[in-house]
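Just dropping this structure here.
All protein chains but one are shown at their positions in the complex.
Labels run A and B following the written order; every chain starts at residue 1.
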Amino acid sequence: MRTISFSQATLEAMQEEMRRDPTVFVYGEDIVRQGGIFGQFKGLPEEFGDRIRDVPISETAIVGAALGAALTGTRPVADMHFADFIGVAFDEIANQIAKNRYMFGGQANIPLVIRAPDGISKQAAAQHSQSVEGWVQNIPGLIVVAPSSPATAKGLLKSAIRQNDPVIFFEHKVLYPQKGPVPDGEYFTPIGKAEIRKPGTDVTLVTYSIMVQKSEEVAMELEKEGISVEIIDLLTLKPFDTATILESVKKTHRCVVAHEAVVSGGLGAEIAARIQEKAFFHLDAPVLRVGAKDRPIPFSPVLENYIAAQKDDIRKAIYAVLYREG
Amino acid sequence: MATEILMPQLGLTMTEGLIMEWKKREGEKVSRGEVLFSVENDKATIDVSAQADGVLARILVPEMVTVPVGSAVGIIAGENEAVPAPAAAPGAKKPETTVTATTEAIPASGQLKPQAELKPNTQPGPQPEQAKPALAQAADDTGYIRSSPYARVLADAEGINLGTIRGTGPEGAIIARDIPLDSRPREQMQQLDRMPPIAQTPIVQQAGFVDINLTRIQSVAAERMAQSWATIPQFTLYDEADAAAVQALAERFKSEQKPVSLTVILAKLLAHTAVKYPLINAVWLGGGKVRTFRDVMVNIAMDTPEGLVVPVLPHCVTRGFGELGRVMKDLSERAKNRSLTPADYEGGTITLSNLGMFGIKRFRAIINPPQTAILAVGAISPRLVPSGSGYVSRNYIEFSLTADHRVVDGAYAARALAHLRNLIENPLFLLD
Partner (left out) sequence: MPYQKKEFPNRFTALQKDAMHNLLRTMIRIRTFESRVEELFLNKKIPGFVHLYIGEEAIATGVMANLRKDDWITSTHRGHGHAIAKGAQTDRMMAELFGRKTGYCKGKGGSMHIADFSVGMLGANGVVGGGFNIAVGAGISSLIKKTDQVAVCFFGDGASNRGTFHEALNLAAVWKLPVLFVNENNQYASTTPTSFATSAERIADRAKGYGIEGYTVDGNNVIEVYNAASALIEAARNGKGPALLECLTYRIKGHYVGDPEKYRTKEEVQKHFVENNPITRYINYLKDKNLITDAEIEAIQAEAASEIASAERFAEESPFPEPEDALDDLFSFSPQEFPEAVR
């Protein structure tokens, strides 16, 4: 095991996959001249030349062309700069990428990755702070993943590049500088499989991305109060690992879902719905969701903190499903 | 707005509570969260905090009086607020109540008055207008009983009519914790709960003898032990094991400054044995039925200044040694300062009693009903064992398993005990 940063981990994944397969290439705004806004592409131009490219500010073209490239025998990785800009290219994602394989009767694979740095970081305000997995949750044909650590970042990015289907890779901006243990040598984090970060018996806490570490902190604190929280790190947000969630809920009988995205129409809603569909008679409390209030992310730290979900919100939700006074 | 202080429900089976001590006097200011009084129920003594800010306007139930759950025991009012007096309640500072204090009621012989007379009449006369039902009942106007889906499933499995359960969830809904999973027959449980309260010390002393009144906890324990002894055909198997490995493990945790005692290690080893031999991790349901559990929750017998308490060390298989050690440390600290809560006693599936620290070499323990087995552990002591042509000194630990012969036969218990012996001698593979 080595200790490296999240951005270094994604860089290693890119290097390994680009060395292995000459049809893997990456392009996006400001990734050659700047090395990516978080340094996650540093060194690739020297090694891979034209296979890493800066593009005009044309998200629609970036994403749409990734589809054309994937359909014709290459494995593009398109960087969105900020996940918020997916909105610019939404038709390409929703109507082209997600549907091409299906509507053409499975004639071609679509091995492409859209890297989308998301989340609240450094008071970037309404158009640079979003977690937009909810936007794409409703579209059949996409795979959506969100690593929570350097190790899962590398493993998931490698899996995403090898996947013969479109994958949106949400990487939380706050995670980039964070360091963590990463296995030596080549490994893959499987797509579609959640990981249990911490076993527990009283409450199932389903979460992903940045909220995993917040959840872990809350769980450690609650452990002292005798509350045993089982943390499920989803890793793949679509199609997510319902089986692991259900198995856990059937054990704990209580569930909280925590994400940074707004609650309304979010992933938590889908998870809660599936739990009540498939494990209703195991529930001792309603499934509670923790997420941002239904507002854009405001600028001032005071406002931002108020809108964003905090550790205390997770704690309160856990108390609530246990019917404890918090 | 005056708020009534109600006798809280502090556990599954609590139907009434004894006011041990008022920590505030009438007229004294109280703030939300501050301790108002302490209550003893059948399992523990618990401090009860104020739910509102204000002044303790009136104490309706004096110390050492038992009242049903949900009864008003006092009133908190705003400062300078006139407290509406219940019709028959006295307006004076010190309320006269029709309650008979148990301290006065106990005759020298120790014979108790029938419970009916002890039931206090805390709200004599017409109820004050704002008085609400103590706890919202689970059933609504239409007779629909609010409950969580899981609570319904549990109640169904236990054959319990939800209408007989008092809910503690939101709006009085019945939730899982309200369903007595303990499978003692219901009447028996109610009987235990109805047992007359016994005033805790002071000891009544007269010429020539001393009468000691057991605490409520002690008397419940006494009942249970008698019940166990009288109704369970129990037998005991004795064994011993080389203790070197568990001692080394305990040392290792000590050097890592982890609070993992020998008792914790043995509890976990017992738990892993119980998973393999589920009939010792079970409760007797009666009627030819026994329920085994997937999870192992080990009751640990603990010595406290107040006497024996047997809280539960939960999830001994799934939790690691370190985590169990921390939980155990917390349990024993809270046992010492009397802050164990009813929840700490819930859910035990097997019991461990370790008297090794007193130098007791071997003993048999009495089954903690409705469980089917208990492990008694003695002291570690050196002994000479053959080695080559001579002898070497080895540390041995003795232990015994007492089991319910209605459920467990001798060979089964012997196999379980052999498994445990093997684990004690080779505990390392359980390390995570």
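One rule holds in what follows: a residue touches a chain if its C-beta (ideal position, glycine included) is under 8 Å from a C-beta of that chain, and two chains touch if they have at least 3 such contacts.
Since the structure is predicted, the reported quantities are computational estimates derived from the model, not experimental observations.
Across the whole complex, the hidden chain's contacts among the shown chains comprise A.
The residue touching the chain not shown here, chosen from A:Gln34, A:Asn95 or A:Ser300, is A:Asn95. Only one of A:Leu11, A:Ala70 or A:Leu235 touches the chain withheld from this view, namely A:Ala70. Residue-wise, the contact with the chain that is not shown comes from A:Phe240, picked out of A:Trp135, A:Phe240 or A:Tyr323.
Summary of contacts with the chain left out: across A:Ser58, A:Asn138 or A:Gln310, the touching residue is A:Ser58. Contact between chain A and the unshown chain involves residues 22-23, 25, 50-51, 53, 55-56, 58, 60-74, 76, 91-92, 95-96, 100-109, 140-141, 143, 163-165, 192, 239-243.
The rule is simple: only the chains that are shown with their structure count from here on.
If you average the Cα atoms of chain A and of chain B, the two centres end up 45 Å apart. By the touch rule above, chain A contacts chain B in their complex via residues 199, 201, 223-224, 226, 228, 253, 280-285, 323.
Put simply, chain B touches chain A in their complex at residues 148-153, 168-170, 175-177, 295, 314-315, 318, 323, 326-327, 330, 343.
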